[in-house]
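In this view, the complex is presented without one of its protein chains, the others remaining in place.
Then we have chain A:
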Amino acid sequence: MAERPEDLNLPNAVITRIIKEALPDGVNISKEARSAISRAASVFVLYATSCANNFAMKGKRKTLNASDVLSAMEEMEFQRFVAPLKESLEVYRREQKGKKEARKDKDKKADSEEQDKSREEENDDDDERMEEEEQNDEEEVDN
């Protein structure tokens, strides 16, 4: 399944909704324009990823983190995205923390009821990193 990166599209329905909400009521969008914007969005992700990766490599890190992406935005001249992105990130972090604590509470209650300390807590690092079995688990692509 050798897919070209540009062929990995984001879901049309979501793209369309974002476009409609950005434009005034009553404005329509042609299928060609919608599809071009969707493609542009994919290219944007690829370009931003590459940019962010440069920052990670500069920091001698193998894992892209949120601040690498923010640095990439500035590099790509989308500085005006940085403030709203930081806000969103705060909300996201709070949400993730809430989920973890809800899970920990469940585990604690279960532990005190069962008195079974053999069950270990989930490794929190798994939540922060995506699981990658190998670096390139896609089939080899001839570049």
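Here, a residue touches a chain if its C-beta (ideal position, glycine included) is under 8 Å from a C-beta of that chain, and two chains touch if they have at least 3 such contacts; residues count from 1.
In the analysis below, contacts and distances are computed from a predicted model.
Trainee: What is the protein name, per UniProt, of the chain that does not appear here: "Checkpoint protein", "GDP-L-fucose synthase", "DNA polymerase epsilon subunit 4" or "ER membrane protein complex subunit 3"?
Mentor: Of the names offered in "Checkpoint protein", "GDP-L-fucose synthase", "DNA polymerase epsilon subunit 4" or "ER membrane protein complex subunit 3", the one UniProt assigns to the missing chain is "DNA polymerase epsilon subunit 4".
Trainee: In the complete complex, the non-displayed chain touches which residues of chain A?
Mentor: Considering the whole complex, chain A reaches the absent chain at 3, 5-6, 8, 10-11, 14-15, 17-19, 21-23, 26-30, 32-33, 36-37, 39-50, 52-53, 62-66, 68-70, 73, 76-78, 81, 83-85, 87-93, 95-96, 98, 102, 106, 109, 112-113, 115, 127-130, 132, 135-138, 141, 143.
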